[in-house]
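Removed: one protein chain of the complex. Kept in place: all other protein chains.
Let's look at subunit A:
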Amino acid sequence: MNLLDIRNLSLAIHGTPILHDVSLTLEAGRILGVIGESGSGKSMTAFSTMQLLPQGAEPTGQILLDGQDILTRTERDMCSVRGREIGMVFQEPMTALNPLKRIGDQVAETITQHERVPRRTAMERAAEALRRAELPPEKFPMSRFPHELSGGQRQRVVIAMAIALRPRLLIADEPTTALDVTTQAQILALLKKLVREEGMGLMMISHDLAVVADMADEIAIMQKGRVVETGPAETLFREMQHPYSKALLAASTHAPERGAEVAETPLLEVRKVRRSYALPAKTPFGARREIEAVKGVSFTLKRGESLGLVGESGCGKSTLTRAILGLEEVQSGEIALAGAPVFTGHKPNPEVRRKMQVVFQDPYGSFNPRHRVARLVAEPFHLLPDTPRAERDRAVAEALEAVGLSAADGAKYIHEFSGGQRQRIAIARALITRPELILLDEAVSALDVQVRAQILDLLADLSDRFGLSYLFISHDLSVVRSITDRVLVMKSGEIVEEGPTEQVFDSPQHPYTQALVAAAPVLPDDVAA
C-alpha cells in the first residue's frame, strides 16, 4: 500500500475551480517532486493533504494516508494528524517562526501538542530533533530567538519542528527558494538524508526543475490545477510527452540569443570602493563598532557588455549596487560612468544618474499602487530638464511598446498586471531616460521559468536595439550564466574571482566559486544539452 494516495482530488474555493482530478502516489522512503509554475495548484495540493485550506474551499475526491481518507476526517481529528503523521516545511523561513518564542520551545510544542510528557522530556526530545536537523543545541542554544538565526538555520528549526515526532509523511513547499545556493544544497541534502534514514515519504514542491531533478524519485508536473505528466525521475526528462512539460524544460535551460558587440571603451569604472557601516555600541558609552560591507572593490564594465555579479546574501552586493546608483556615498574609492563621477562633492551627480537606471527584484512592491502606469513609467523624467507633456507621453508609449506592452496600458493601474508584466513595466521605466547602463538587481528571481525566459529574451533584444549595458546582480547562477559575458564573484565584501562567464563556471579557480558552482542544482547533462 502506498503511504500517500491522492485520487481524483478536485478543489474549488468559493466556487472557483483550483484543482482538477489530481492523482498522485508516494511510497514510504521515497521522494515525490511536484513541479509547476505559480498558480499551477502545487501548493494547494499540499494544503489539501494537510487540510489547511482557506475558507470556502471544497475539496472532493480522496486523499488516502495509509489507506485512511483525510478528506472525511473531522477538523479535530486532523489536529492530531498534523504534526504527528504529517509534517510540513514552508517556503519562507524568515516568517515561518513565531518571533517572540524561543526556538527550543517552538520545537517542543510539536511534542507537547500530541503527547502528555513533562516539559523536561519534551525539551530533551526537541534537542534531539534539532540535532537531527543538524542544528545542535550545543552550538545553537535552544534559548535563541528566531531573529538570532540566519535563514538557513531558521529553516532547520522548521524542519526540526516538522520531524520531531517522526511523521511518516513530510511535505516541503519550496523549502529552499528563499535561501542562498550553498545553504540550499545543505538543506536539500538534509531532507534527502532524513528520508533515507527514517523511511519518511517526502512530497517536495518546487518551481525549480533542477532542484527536483537532483532529489526526487518520482516527478509530477502540474499546470493550471492538473497533473500533466508523471514518471520516474531518471527517465521523465528524456521521455516527456506533454507539450507543457517540454516548454517548461526548454524555458528553464533557455539562453537568449545575444548579438550586441562589446566595445573596448569602459562605461562603468569602479575603483577601490570601500563602504562600512557603524554598528550600535555594545554599552551606552562604549566605542562604536564598524562593519566593512565592501572592502576595496575594483572592476570595469565595458560599453555594450553584460556583466554578472554573483554572491550570497550579506556578501556586499546590495551595498555596492546602492553605491553605484549614487544612493549612498562611499568612504573611499571612485565610481565613474563614462568618465563622470557618480558623486560630486557629497551630492549624487544628476547627469550620471540619468544615464543609469535600475530594475529591482520584487515586481509587486516596487510600484506605487495609486498611480497609473504611465505616471510610474514617466517617473525618472524628473532627472531630465523640463520635457514637454506631448514628448513625455510619446516617450512613455514608446517605452511600453519596446517592452512588449501597448501604449494603452499606460492608463491602467499596476494591480491589473501579472508579475512578468510588472517586470516589463519596471524595465520600461528604466528605459525612459534612454540610459546607457541598467542595473538588474535580482530582476528575474521572483519570476516563473517561462516568464523569466521571456524577460531574458527581452533584455537581450533591448541591449541589441539600444546598445544597453547591463550589470546583472543575482544569486542565481544559471540565470547569470545564460545572459552575461563576464562575471564577478563576490564574497565578504571582496571580488574573489572574475573572468569570462563560461570560463568561470566551467573551471572555477577560487575555492568559493568552486563551492558555489558545486552547490547549484543542475539538470541531468543529457537533458540540458
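The working rule: contacts are C-beta pairs under 8 Å (C-beta built on N, C-alpha and C of every residue); 3 or more make two chains touch, one makes a residue touch a chain; residues count from 1.
To be clear about the criterion, contacts and distances are computed from a predicted model.
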What protein name does the UniProt record of the undisplayed chain give, "Carbohydrate ABC transporter membrane protein 2, CUT1 family", "Glutathione transport system permease protein GsiC", "Histidine kinase/HSP90-like ATPase domain-containing protein" or "Acyl carrier protein AcpXL"? "Glutathione transport system permease protein GsiC"
Where A:10, A:25, A:62 or A:113 are the choices, the one touching the absent chain is A:113
Would you mind spotting which of A:97, A:352 or A:374 touches the chain that isn't drawn? A:97
Looking beyond the chains shown, say which of A:70, A:142, A:158 or A:400 touches the absent one. A:158
Residue of A:8, A:38, A:80 or A:344 in touch with the missing chain, whole complex considered: A:80
What is the set of subunit A residues that contact the non-displayed chain in the whole complex? 50, 52, 75-76, 79-84, 87-88, 90, 92, 95-101, 109-110, 113-114, 145, 147, 158, 161-162, 280, 283-284
